[in-house]
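To start, the structure under review is shown below, and the notes come after it.
Up next is subunit A:
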Amino acid sequence: MKEYKPKIVCFLCKWCTSAGADLAGTSRLKYPASILPIRVMCSSRIDPMFVVKAFLNGADGVFIGGCHPGDCHYHEGNYHTRRRFAMLTKVFDTLGLDSKRLKLSWISASEGTKFAKVSNEYTEKIKSYGENPSKWNVFL
Partner candidate 1 sequence: MKRIGVFICHCGINIKGTIDVEKLTEELAEYPGVAYIENYIFMCSEPGQKLIRDTIVEHKLDGVVVAACSPTLHETTFQDALDEMNINRHQLEIANIREQCSWVHDDIEEATRKANLIIKTAVEKLKLNESLIPISAPLTKRVLIIGGGIAGIQAALDIADGGYEVILVEKEPSIGGHMIQLSETFPTLDCSQCIMTPKMVAVNKHKNIKLFANSEVESIEGFVGNFKVNIKRKPQYVDPDKCTICDDCTPVCPVVVPSEYDEGMSWRKAIYIPFPQSIPATFTIDTENCLGFNPIACTKCSDACEPDAIDYDKKPEYFEEEIGAVIVATGFDLYPVENMAEYGYGKYPDVLDGLQFERILSATGPTGGEMHRPSDGKVPKEIVFIQCSGSRDPERHLPYCSRICCMYTIKHAKLYKHKVHDGQPYIFYIDIRSGGKRYEEFVQQAVSEDGIVYFRGKVARIYKEADKMIVHGIDTLTSKKIEIKADMVVLAMGIKPNNSAEKVISNLKLNTDENGFLIEAHPKLRPVESLQSGFYLAGTAQGPKDIPDTVSQASAAAAKVLALLSNDEISHSPIVAIVNEELCSGCGICVSTCPYGARELDEIKKIATVNDVLCEGCGACISVCPSSAAQQKNLTDEQILNMVKIYSYL
Partner candidate 2 sequence: MSYEISRNIVRNELVGKIEELSGQNVFDCYQCGTCSAGCPVVEYMDIMPNQVMRLAQFGATEDLINSKTIWICSACLQCSTRCPKGIEVAKVMEALRSINLRKRVGTLDPNKIETEDLKDLPPIALVGAFRKLTG
Partner candidate 3 sequence: MNLPYYPGCTLKANAENFEDSAIKVMEILGYQLNEMKDWVCCGTVFSMTTDDLMLQLASIRNLLRAEEQNLNELVVLCSMCYNTLQRAKKFITEDEEHLNKVNDLMYKENILYEGTVDIVHLLTVLKDRITFDKIKEKVKKPLSSLKIGGYYGCLLVRPKEFAIDDFEDPSIIEDLFSSLGAESIAFPYRLECCGAYQTITKKDVTIKRTYEIINSARRAGCEALVTSCPLCAFNLDQRQKETAEEFIEFETMPVFYFTELMSVALGGGWDKSWSKMHYVDPRPILKEKRLI
């Protein structure tokens, strides 16, 4: 049987997590190719709709990475993200989507190791859940 390879859409803020992912690369750390990056200026740019769409389109997991609380390049963007994420998990449950498949993590520009670690662990977790069942179910 072919190994199940999940698709994980990752929204990475430019200043911290994307730079941290770059550092993971420069340090030649390894993580699965299931991690698919989209760079945004700030995690607060991420509209919950992007996440819902990703799931309905077939993504198996969505990862949001931002600066550590208090370290946001734009002062307070990640606080918006934190609240929005809390709300999003509720909405997910209400919609019948699986909020366990969402992940928010604070990874700074110097935490390449953390990026690789989170990527590995999160991919393993998503693998254990199997394919996203809500794929193609509804179109919003």
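Quick notes on this one:
The criterion applied here is as follows: contacts are C-beta pairs under 8 Å (C-beta built on N, C-alpha and C of every residue); 3 or more make two chains touch, one makes a residue touch a chain; residues count from 1.
The candidates were selected such that all candidates are chains of the complex that A comes from, given by their letters.
These numbers were taken from a predicted model, which means no experiment stands behind them.
As listed, 1, 2 or 3 are all part of this complex, and the one touching subunit A is 1. Of all residues in subunit A, only 5, 7, 9, 15-16, 18-19, 21-26, 28-33, 36-42, 44-50, 53-55, 57-59, 70-77, 80, 84, 108-110, 116 touch candidate 1 in the complex they form.
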